[in-house]
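Complex shown without one protein chain; remaining protein chains in place.
And then subunit A:
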Amino acid sequence: MGLLTNEHSRNRLIKLLLAHDTKLCCLSYIAGVVWFLALAYQPFNAGTYISENALLPGLVESELPPMFTSAFQIKDEIHTEVHRDKKLTPQAWIYKKFTETGLETYTHNFSLIYPFRSVKSQLVTGENVYSILRGRRAASTEALVLSIPLRPLMNVNKERPATHGGIALALALAKEFKRKPYWSKDIIFLFTDFDEIGTLAWLDAYHQTESEYIKANDLPARSGPIQAAVNLELPAEDVSYYNLLLEGLNGQLPNLDLVNLVVRLCRREHSQVAIHHSMEKRRHQFSDSKGESWSDFKLSLSTMLRMMWYQASGAPSGNHGMFHKFHIEALTVQGVVKKKGSHDDIITSARIVEGVFRSLNNLLERFHQSFFFYLLPSTNRYVSIGMYMPAFEAEEVLDKVKEHLQEAAKDDEFEEDEADVNNPANQSVLSIVPIVLVSLLLAWMAHQGPELLMRIMPRFRIHTEDMVIYSMLAIFTAALMYPKMMIRKSSNPFLVIDWRLLKSVALIGQTLALACVALLNISQAFFLAAFMVPVTCSVKPSKSRILRWIQMLALVMVSLLVLMYFVGLASAWPQASTLDLLFKGYANTKHLIFLGLMDAYLFNAWSEMIGTAVIFPLWLLFWAVPWVDPSL
């Protein structure tokens, strides 16, 4: 309370801050960014460990038959099955096989209502298959899920590889698991159609919730609350390494214990495991080298940034993302095929999955021990929330310092003790109200724009993706001009815009918005802050026309659409010519924005809302600042 009640010491502090304001701001920003990136350096982060004692991954001895011939047989069968028709997925075959094994097997139908009206048939239907292995030692009060996406051969690509190895593995494991007496949780084998959509439909039906665009039929049978889920994407060939995908919907991550468990069991089988395809050198995995060299740092930094890049999008990186929505810990294990190097056959994969499920079977409570907020610079190192939050705060702190200074500078203008109560000095507050209202209105339009357009869409014959980006561009261009109208009108001396107040309000809003986003999705907040904060903190009205133009240009560069374009460029990076790059970048941006919108409609992802309804209006407030006449 000393600082709050003692005016003298407080004034001294404010004077000190005022004297070094620019220096402090730059320093804290640079310190924040450097600190954050330095967290990838091995001496600054910590080694992972399994915090939940009940998992006991070291005690799971594989009980699979050493040759496991049935797995190979099934793999051959499914190979002939899927090559019969490349457009179809083998639901019927899976249903038959699982029923033959003697497990309860059911199909589950769902339909997707396409949110945009431009497509002729708005209804897409799909079918999931699932099978429940009832644990012998429990009354179906808890369940684990092994989920495998079904993909027709013709739709397989690099990002969505074929999963037939996974189907064969699930079937072979189901046969083995059925013989074991020790299951204390039910195991659900889930085969989903249309990736995330099918998964969400099944989960919605399982928990009896409803979503707007995905209509799911009721499930004929259920088990208990799902404790954990593993999404398996194994190709039919032998794999060179296993790739883990963690990022769920809205940047949620699974409990670190689950990640550690999978990594540990892969290591036990001497298989390579990676996060986002970033391979670590083998010697690091087994010897505890310090990892202090420059090349090690570069590797772990790129791994961490790749993870942050995916997390920042707020879109799930695999089917597991939908489980997070229901408070279920889940991750995706992808088998990646490469021509060179050593290979693991299906038996290794089977041992890993068996180990994971037997460890999970040991769980006594929900996952709660380890971290939920973390970043991974490699598979066996982690950065916890306690480490990255201070760095992020340092990056943001200049925001706060700046806004305090803005207020302090105003306070200094009139003497504190001579308080003239008869003058209602709130004119300046009223003067910025129209600006705030207009930016909120524009934000509402940007947020609702696609929805409004959807209603008038069929009249135009334009591609949906184009429609969305044109509407965004239209609102953005309109928004660019709004300060001109607002500020010209205010020739009335009572309505002169107090740019300091406007900027303070905008800075307070930005700090708060970034803090909120940081809690939900640290990576998104980090990238936003890293680009926006230096520009938004330094804008101010200027007499020189060149300075003003530079500021406006900088502001446009950090506006959301332009940032999205940079993302599009980055994802299209190696191209033959610059022109190609620009066009491909534009196409990618268009696609990304469209995907973001679809995620918002189908899965209730928040990225689109944060962008249009939170960041956009704040940016508009800053945009008005350089337009104000500095002499007032």
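Methods note: contacts are C-beta pairs under 8 Å (C-beta built on N, C-alpha and C of every residue); 3 or more make two chains touch, one makes a residue touch a chain; residues count from 1.
In the analysis below, contacts and distances are computed from a predicted model.
Asks: Quick one: the chain not pictured, UniProt calls it what, "Phosphatidylinositol glycan anchor biosynthesis class U protein-like", "COP9 signalosome complex subunit 3", "ATPase, H transporting, lysosomal 21kDa, V0 subunit b" or "RNA polymerase II transcription factor B subunit 2"?
Replies: Matching "Phosphatidylinositol glycan anchor biosynthesis class U protein-like", "COP9 signalosome complex subunit 3", "ATPase, H transporting, lysosomal 21kDa, V0 subunit b" or "RNA polymerase II transcription factor B subunit 2" to the record, the invisible chain is "Phosphatidylinositol glycan anchor biosynthesis class U protein-like".
Asks: Write down which of A:92, A:478 or A:519 is the residue touching the left-out chain.
Replies: Of all options in A:92, A:478 or A:519, contact with the hidden chain holds for A:519.
Asks: If the hidden chain were put back, which of A:42, A:131, A:252 or A:589 would touch it?
Replies: A:252
Asks: Just one of A:327, A:463 or A:484 touches the chain that is missing; which is it?
Replies: Looking across A:327, A:463 or A:484, the contact with the absent chain belongs to A:327.
Asks: With respect to the chain omitted from the figure, which of A:72, A:373 or A:444 is a touching residue?
Replies: A:373
Asks: On subunit A, what residues meet the omitted chain?
Replies: Within subunit A, the residues touching the omitted chain are 4-5, 7-8, 252-253, 324, 327, 366, 368, 372-373, 404, 407, 417-422, 424, 508, 512, 515-516, 519-520.
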